[in-house]
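A single protein chain has been omitted from the complex, and every remaining protein chain is retained in its original position.
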Amino acid sequence: MPLEFPISAEPPLLDVRDLVIRFGDTIAVRGLDFTIRRGETLALVGESGCGKSATALSLLRLLPPTGRIDSGTLLFEGRDIRELRETELRRLRGAAISMVFQEPMTSLNPVLSIGRQITEAIREHEPVSARAARAKAVELLDLVRIPNAHRIVHEFPHALSGGMRQRVMIAIAVACQPRLLIADEPTTALDVTIQAQVLELLDRLRRDLNMGLLLITHDLGLVADWADRVVVMYAGRKCEEGRVDRLLHAPLHPYTKGLIACSPSVGSDLHFRDGRMPEIAGNVASAAGVAGCPFAPRCASARDDCWTARPDPKPTGGHDHLLACPVHAPATGDHVLTFS
Amino acid sequence: MRILKTLRRTAWQALPTIAAIVVIDFFLLRLAPGDAADALAAESGSATEETMTALRAHFGLDQPLIRQFLAYVDNLAHFSLGFSPLYNMPVSRLIGERLPGSLLLMTTALGIALLVGISAGVIMSCFAGRLPDRLLSVIALLFYSIPGFWIGLMLIVVFSVWLGWLPSGGAETIGTGLTGLPWMLDRVRHLILPATSLALFFIAIYARLVRASMLEVRDQDYIRTATAKGLSRHVITLRHMLWNGLLPITTVAGLHVGAILGGAVVVETVFSWPGLGRLAFEAVLKRDFSVLLGILLLSSFMVIIVNMLVDLLQAWLDPRIAAR
Partner (left out) sequence: MTQSRSPRRSPLGLFLRNPTGIAGLSILLLVIVAALLAPWLFPDDPLDMVTRPFLWPLTDHAFPLGSDSLGRDVLAGVMHGARVSVVIGVAATAIGLLIGTTIGGAAGYFGGWVDDVLVRVMEVFQTFPPFLLVVVLVSIAEPSVLTITLAIGIVSWTTIARLVRAEFRSLRERDFVMAAHGLGYSSLRIVLCEILPNAMAPVIVTSSVMVATAILNEAALSFLGLGDPNLVSWGSMIGAGRDQLRTAWYLVALPGAALALSVLSLNLVGDGLNDALNPRARGR
């Protein structure tokens, strides 16, 4: 449930500036900025290929060998993650920043017991005995609402369903009480009925541990229900950012408007029998090679200058509402929107 | 509990195979021209009609084929493998005398192969694509291509003839009456060269297998999870990757028993090692079928038993298998 919170003077938990990620010759993320505070849920939303998963992986420097962070700063509690040495990074992983991945079916080691996979996370970061760690593991399984925790601790992953495995992943992730939890499409591979449970769990843990939660998803419905703020990405760039309640009810960027229209639960009360469902014509690949706004090929309101000049996200006057579209910026006296 | 279930299942499945092996063994060897009586007669130099008939009657070689087969199966049921005309003792005793020697050689060779092969494979996978990997790959390929008997002979040339460090044959130095630690050391010295010759081929196989398997495991999602927990590379390699990476070895291990037995025939011959391999070779030359049949049968049984053990091992190592 979205929170009302005042703009805090306290420095953000995570401050990402100008992140550029490249895979081989392709640039997946171009100059992305965002911040997350403790206790808030930031959703990173966009279609497949927009770079949101790459962003998540880069925060823990878990990019595959083909990917690299070209430039940018990733400030976590004031320190740049990119500058950390291997040993310092390992201390961060699993303890200060944790991650839950998209595929619960393959994210657990099939030959180690559930308990083992939890206790090794605990014992890596905290000096506890094996017995204490096991007790903690059972507690954690209870915390994530897995029944028969005492028995499950000795089981192997193949005995659990997808939803249960994802809960185990969450248990592992919060074992050492991280300050930031990154959830990369945590429910995409799960049944709809389980999705709500898992997200409710994540939200509860966020509140109890006062964590920052970075929720990566392509589902605007989840964003509407569970996030405080949202960053909309397209082809590696931020198009719009703002508080969920405001942005989803009064979107400014054509892409955001398109996404909302396409998402039946969030948008109108359309049904396919009423006529053709709304869609955003074209696909992401059309953004390749466009010097200006990457959405221009699919945008109904694109002007000539949209193709040549790259729009940067600019404040639009609302609370923390950023928009990267000169065409649809609300006209205000003192905000002269220029092209970069 | 699941171990017992697997055991019962594999034992049940092995029965028809065992039966088929016994039948094939028997009839195969009866196809050969000349029998033990001929060979014995040729050895002793005297081959009159009467002595031949008497020999044949004595060893039951003049009975109809079916009778001989039934007699053989009956013997098997009593764990007797018949009598060897040439060595003049029960085959089972003959085999029993030579079996420990072969077992020692083969298990040592297998142990060496697993130890060296797995370590090499892990190292190769850690340095995949770089110099250590390429170097070890070439060496592995070399080991895979060199025939066991030739490398055995070359090792003798180097370590026995030129350097004089190791003995050139036999299982122990006879006539010295050593006991305790010196005796063990003596036996080890005799064991090194033959075991190594036998092991080289399998070192190559396991190294390549482990390398490929580890590289496959490295790309799995659960390794990324392990990294995200903050575990060190050592822990990830040894605890997460290795266990999964070793599973394919158990699959091929069963297949290798036969190959090791075959390799033992030549290696034992080269090093005059007192074992079943050399016994088999002698039996072939002298046409002693009961011995040969006994060895072939025993080898097949060993393969079946090892395969059963491997099934059990797999069920224990991989929790997913027993669940099926």
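Labels A and B are assigned to the chains in the order they are written; within every chain, residues are numbered from 1.
To be clear about the criterion, a residue touches a chain if its C-beta (ideal position, glycine included) is under 8 Å from a C-beta of that chain, and two chains touch if they have at least 3 such contacts.
Predicted model only: the values in this text are computed from it and were never measured.
Among the displayed chains, contact with the absent chain in the complete complex occurs for B.
Within the complete assembly, B:I295 is the residue of B:V91, B:I295 or B:V310 that touches the hidden chain.
Contact with the undisplayed chain is limited, among B:I21, B:L231 or B:A315, to B:I21. Shown as candidates are B:G101, B:G263, B:G294 or B:P319; the residue that touches the absent chain is B:G263.
The chain that is not drawn here is touched, among residues B:C126, B:I192 or B:L215, by B:L215. Residues of chain B that touch the chain left out of view are 16-17, 20-21, 24, 28-29, 31-33, 128-129, 141-142, 144-150, 153-154, 156-157, 161, 212, 215-216, 218-219, 255, 257-259, 261-263, 265-266, 269-270, 280-281, 284-285, 287, 292, 295-296, 299-300, 303-304.
In the analysis below, only the chains that are shown with their structure count from here on.
Between chain A and chain B, the centres computed from C-alpha atoms are 56 Å apart. Those residues of chain A lying in contact with chain B across their complex are 60, 62, 90-95, 98-99, 101, 103, 106-112, 120-121, 124-125, 156, 158-159, 169, 172.
Taken in their complex, chain B has these residues touching chain A: 220-222, 224-232, 235, 239-240, 243-244, 317-320, 323.
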